[in-house]
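Sharing a structure, written as structure tokens. Questions coming.
For this view, one protein chain was removed and the others were kept in their places.
Should a chain be cited, it is by its letter among A, B and C, assigned in written order, with residues numbered from 1 in that chain.
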Amino acid sequence: MATGVGGGRTISSTFSPVKIWLLLPSWLIIGFFLALPVLLMLVYSFLTKEFRGGVIWEPTLAAYDQFIFDRGLFGDDPPQIEWKYISIFIRSILQATGATILCLLIGFPTAFFIATRVDNNKIIWLLLLTVPYWVNLLIRTVSMKFLIRDSGPLNEILITLGLIDTPLKLINTNLAVQLGLFYSYLPFMVLPIYAALERYNFTFSEAASDLYAPKWTILFQILIPIIKPGIIAGCILVFVPSLGAFLAPDLLGGAKTFMIGSLIEDQFKGNAGNWPFGAAASMILLSMVMIVLIYYARAQSKEQI
Amino acid sequence: MKFKTIVVSAIFALSINVANAGEKLSLYHWFEYIPQELLDKFESETGIDVTMDTYDSNESLLAALKAGKLGSYDLAVPGDYMVEILAGEGMLDTIGDGELKNKSNIESQWLDASFDRGRKHSIPYQWGSTSFSVNRDVYKGNINTTDIIFNPPDELKGKINVLDSQGEVMALASLHLGIPQCSNDRDQLKALDSLLQSAKTHWASFGSDIAKDVLVSGDVAVGMIWNGFSSKAREEGANIEYSYPDQGYVVWMDNVVLLKDAPNRKNALIFMDFILEPENAAAVTNYAQYNAGVKGVTKFLEPALAVMPENNPRDGAGAGVFVAVCEQSTQEVYDQMWTRLRS
Amino acid sequence: MRKAFNVKHYNGFFFIACLCLFILYSPLLIVMIYSFNDSLSITRWGGVSLRWYYEVFYGLESEKFKLAAWNSLIIALMAATIATIVATAASIGMIRGGQFRGKSASFGLILLPIMVPEIVTAVATLIFFSAISFKLGILSILVAHIVFCIPFAYLPISARLQGIEASYEEAAQDLYANRWKTFKHVLMPIMGPGIISGFLLSFIISLDDFIITNFVKGAGVETLPTAIFGAVKQGIKPNIMALSTLLLLFSIFLVTLSYVIGKKGEDLKTKNNKGEKHEV
Partner (left out) sequence: MNDKKINSIEVTNVTKVYNTGASSTKALKNANLTIYDNEFFTLLGPSGCGKTTLLRLIAGFEDITEGTIKLFNEEIVNLPPNKRPINTVFQHYALFPHLNVFENVAFGLRRLNKENNLIEKRTMEVLDLIQMKDYATRKSNQLSGGQQQRVALARALAPKPKVLLLDEPLSALDLKLRQAMRVELKTLQRETGITFVFVTHDQDEALSMSDRIAVMSSGQVQQIGKPSEIYEYPANRFVADFIGETNLLNATVEKIDGKSILCRLPSGQILNATSKSKVNSGQKGIISIRPEKLIIKKKSSNERDLKGNLGQSTYLGTDTQFEVILGKDLSLAIRMQNSPLTSDTYKLGDPVFVSIDDDAARFLIN
């Protein structure tokens, strides 16, 4: 390496001296209009709730207490573990996991199929995949709702074809929510995997095949381990937004069973009006997402070493 | 450079948007509750530009105002009990004597309302009832009982939509149990809680804005709904019947209120006067199919409204009751129940 | 080549890819078909008609939608422009700034808007605006959009910059260009594709945003997504289906156009390269 000492020469003498000024606008904007608000939420989560919405500036752990302990309808029963909110979180995690798996099961073969096309067809397939995403997420979700409703076109077609007798019950089910999440975030799965496959050297597969490996063994023992970073990136890109998703559960799940997103929304916009509790739920959701991301970043940097 | 031109023109356009300081009125209203034609008429008569946002429950109106929207709107249209709550929260402005020239148009029975003594903050908008409608193709039995919602027959289980509105659901449930609203009796509250918990297992969805659509599309067979909304659903092709149960039903009155810190207070008063004109009040009634609280609307009303079943309680139906405003301790238990119910 | 030995071919993957497209398109196609339905009711078929398209342009709600579309466009344009400028500066600071204390913290801060769940961002921003008495209106939407557009602009721009050798800037400076001239005449043109895709990405993200906008929008200010949400919350109506169809066709048109332009450019390039080879 002719550049030698000092590592990569990405330091540019041209802009390095003014980097602070270049970074300052983004720091200020994001710091003031996002980091600060999130900190405010953190503070709110430790304040006392005001009757009919708002906060009173008296520190308390009531919001977190409410999250974890059930003190009965009147608040004076001996505390028991409150499963309601924990189960909302667990349900949301399961829901997001389900959507991630669904995306992976369909997204991986699709990405693989696209990556193995010739260049021109590749672009066409990629375009076909991304065109629906130019249409607003809301419209897509509502279209999905329209399609799968009890007396909707899907059921009508299936009944007309004689495949089913009674309409499939899809709307207001978990499956519908997962379908909606899948529909919302599929490209986030396909594109990173596709990018990883583009860099994958298929001679590895051929070498394995030369060494008597059957095709599916090649897939699981050679290809997937090598492109794993792409797959993990895709999973995170689907999982994280699914966790806090609001539209799909609200429109397709009938809003009867809460997900984290609707639980938080309800504290600020709906009937509940318990700001500290909404703030606490936000902070718990945020820390879950951060744990996933930090874990990912750690794994990523380990891999680089 | 083209790019620069676009940016500059965008900034220009935006500044026009901001700087366009003509006469304005900012309305916070229920969804699907005022005909666009009426707003157009107001605009052409007064030259005041109306912008309108919508909400779907009294509680979400309160939440939005609490969360920083107070000061952006001139007028809102809360239901009876919410007028009382908003006034208690200090979110309403007072209408001075003589500020409304059409105040005398208010029907005498609504001139002094329990939720707004002397009509200091509000004028009547529409009144009606909240109960439920049943799809008669699905269920042919007796629908004159709140059991349909809270203890449904097998045919209707899992096919029920309930309004996402705490006040009305609590009131109807209290009627079902025959207990007073806002009771602070622990046993009664516990009974109320367990009723809701058991009923919830039979409910398909919560939603106010979807209340009509789910009945029309057939997604559900029973829907808790407002009477006028139900008749619109019927007109759109749903074979449904609105129930006036034996146990009683909820009556309500929506009112136009003057919000505190209204940016266009003067225009708000002009709009209130406009709504109090019999012809205009009738236009709302013709559209939403409830009842106006204004004198002299009859000659402007469509005749069909008078005879429509949703507007005429059957003989022997229970009494209609307003949603009560509970004291804080009871309300907090209600909130707790509601949260358990919704999550 | 016999398929059984082709490591690039797995049975069933083609089927899944088609299934994938089917799932993506069937709701939109159904909506497209029903947008031509003459009937007022969405559940019954009443013959083919264009009345809902007429409704989109001239109907009662058309004014509202036009204004909302205009707001969306203006906000997306401005948010994407500002975010792109800020993100370009930030990319240069991060990628060309070498190692410095707090670099990963800075990276984290720039990507924070992607990492924080949307609903949390929405609520936090609303509470914050209300706490500092920032009046909700078109400006509050713009500010919120700029914030979450920055990382979406930053990612493609910094990726592009990472692939550019620092020697270009050094060469420019060596040839008597000062910092600004170096950026204007050398770095910016070379970063061009990254800046454009950063701009486009943030533009689309802004255009598509619903949740955050819905929280921070002021009285009477609607963007296209919030206006559509207001209309579809009560159930999808035929005029919304017509609108969706138009939006879909518009995006297909745009995507096809960019594909054709891109392809033309590529063809030109390869032709020139071939010409060169002959001469050498």
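Miscellaneous remarks
Heads up, the rule we're going with is that a contact is a pair of C-beta atoms (placed from the backbone, for glycine too) under 8 Å apart; a residue touches a chain by one contact, two chains touch by 3 or more.
Source: prediction; values computed, not measured.
In the entire assembly, the chain absent from the figure touches the shown chains A, C.
Only one of the listed residues, C:W70, C:F107, C:Y168 or C:Y259, touches the absent chain: C:Y168. On the side of subunit C, the interface with the absent chain consists of residues 99, 165, 167-168, 170-178, 181-182, 185-186, 189-190, 192, 272-273, 276, 280, using the contact rule stated above. Interface residues of subunit A with the unshown chain, by the touch rule above, are 1-7, 13.
The criterion applied here is as follows: only the chains that are shown with their structure count from here on.
Chain centres here are Cα averages; for subunit B and subunit C they lie 38 Å apart.
Rounded to whole angstrom, the centroid-to-centroid distance between subunit A and subunit C, based on C-alpha atoms, equals 18 Å. The residues of subunit C that reach two or more other chains are 42-43, 126-127, listed in rising order. The residues of subunit A that reach two or more other chains are 151, 268-269, listed in rising order. Those residues of subunit C that touch subunit A in the shared complex are 5, 7-10, 12-14, 16-17, 19-21, 23-28, 30-31, 34, 42-43, 86-87, 89-90, 92-100, 106, 109-110, 112-113, 115-121, 123-128, 131, 143-144, 146-147, 150, 154, 162, 166-167, 169-170, 172-173, 179, 182-183, 204, 207-208, 210-211, 215, 224-225, 228-229, 232, 236, 240, 244, 247-248, 251-252, 254-256, 259. Subunit A makes touch with subunit B in their complex at residues 51-54, 73-75, 84-85, 88, 149-151, 171-172, 254-258, 263, 266, 268-274. Interface residues of subunit B facing subunit C in the complex, by the touch rule stated above, are 6-7, 10-11, 13-14, 17-18, 26-28, 31-32, 36-37, 51-54, 56, 67-69, 71-73, 209-210, 212-214, 216-218, 236-237.
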